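The complex appears here minus one protein chain, its other protein chains still in place.
In this document, chain identifiers A and B correspond to the written order of the chains, with residue numbering beginning at 1 in each.
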């Protein structure tokens, strides 16, 4: 906090805002960690440990959980400078009774036992949500998820469509689609019906968004039904098929009134030998102008855009300032680092209507990460509000807190209708 | 000001520097606003209100001015976080006797009346210029502007050439050119004579610069007279024609000793249904290396370069550090936001000879915007000078103020010969 009273006071008010987390990978049937392995298995830790020298074999599924955990902890002093390390320390101190500022292999036993004990408490899920001040969490559901057996009011379904857009040439995906909808895909018309069926299923189960991650060179465009039908039958037509399916999804978003979350810019499997979920990287040579046709074609669909670099964030701030249907969304993945969050947040707060900004989402796999990730963001938000808004005279403290509430809660409620 | 005395003191000195504003869209026959509608009709307000939900129809020409104004004010609480909102508050408080920090639809009546009364004062233009401490303002003149009926010492003509470079295939533009010069364009030689005639006209009426805005993919190159003649007669040859006309303009700049303002990076009509002047956006995938051939070919022409992103600003700082004829110019459009100004300004001040920097221009359509826009810049400049120059020991306060004067006034006088 830099001993700055104003920032401190703003942070204290901001943490009181009940959060709606508009993007996570929470499994609603198993939302919290069961062990330290569930925490340190988060790809941020496995990939940083691997990047710092830990062989992938030490992380394999057949390695006992205690050994896997000890291996990662034993490498943590190689990346104890990182933001991700700070999240873990926050968790260890808040939830596991850890007292120090540094962890190493010697702490494995204590932390492992503390985690077993703590996470086994019957009301652990409630405790975590209360302590994080998180009210609702959006999910990332496969298109063939039955969406049953959990409270969709707390865990809001969200239709994830990467498989449909990028892997529909695979028979396995078509089989899943056929099982989920009862429709075998022969031509474009079948696809339309199948997607409508998915949207219908999702909306009727409380889904509030459609989402996808997109490679840097993706450029959406309408595809004629004839071309789409042809692409469905042609293994070489996958690029056209991707564009066509994507466009149909946007049409469904319009028809079913769902916002479309676009996470733009990631190439998959760049580091082929990387750990699970630790293989993807971006290419800065990408532009939101690739989406201009889309934004023009669907003025009623809110597109909530996440980007991976500060350079593209400057584009995003400009596109959201001009296009009524472009919303800035969170700080994603490689951009979810304090120096980039601060810069990107300042650009958005100074240039984009405040009603069109989704401040943050956790992207978490386990609820325990909500607290440290949102805390990182809230600290930066408090600092930016203090310097750029209160000290500059733009507003007073109450106005700054209201602005925080707008981007952390009110906009999410309005845009996603929750 | 963050309660920082040094920054405060520097700002107080910097505001005393009489400004020469090297780029605006002022109409010298009607330089000030006549009504609140003239202020809120500035595209920044119409596009932000539209982006935040105001239908374009509410801004149509046939809507009564009071209603248009009320509609925008009624949406301002959706973008009262933006830099542009802060400009308006600065105007309302400085010029219109507004007392608060927040405006809304309820203030429409008061502000409208105050504007009518204030702007009708006979010496209003003088008042605004004095209060803004602006001595001269560069214009943006169509190539067929007669340049008569105003004081070209105060309102410095500048030949704007977008129509010539990008629309010369249109008969209407050729007709305008023929009327302005008496020359019908058949072949390259006619074009040379016509352009020379325009430059002659402009220079004899006190013009001090040639200017153009350019799309991100533009890459100037010499075109042979044969190719140029062919392109003039070929509707499909517009890209070649653009390159050829642009090159001839650079030759004229050399011959007539005019600096060439290049505003690089904007795509037109990206958001097709946007409000007037609120449809353009950039593509970050552009590089100043596209201009290397130009910079090499015309060593005597100062190229004053504006860019739209911080990533390209880093290129600009490097190109200006290496090329004697490349000058950094202002903070343009989507870059004219405090966080980007600060970052871009720091890069330039730390890397580019101080004699090659044009600090700021207003880009304004009405003189009333000079004050808030320059104030925004001067506050940032004061902060950067305080931290990077005085506190670092690079110079003392007097040296910092001299540096401000260099980039706000002296360089503009020297480079544009005013």
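List of remarks:
The definition used in the following text is that contacts are C-beta pairs under 8 Å (C-beta built on N, C-alpha and C of every residue); 3 or more make two chains touch, one makes a residue touch a chain.
Predicted model, so just to flag it, every value in this text is computed and none were measured.
Checked against the full complex, the candidates B:40, B:311 or B:382 give a single residue touching the omitted chain, namely B:311.
Considering the full assembly, B:356 is the residue among B:23, B:68 or B:356 that touches the omitted chain. Looking at B:44, B:88 or B:295, the residue that reaches the missing chain in the full complex is B:295. Residues of chain A that touch the chain left out of view are 1-3, 47-48, 50-53, 78-83, 86, 101, 267, 270-274, 278-285, 308-311, 334, 337-340, 343. Along chain B, the points of touch with the absent chain fall at residues 285-289, 292, 295-296, 299, 310-312, 314-315, 317-324, 343, 346-347, 349-356, 387-389, 391-396, 403.
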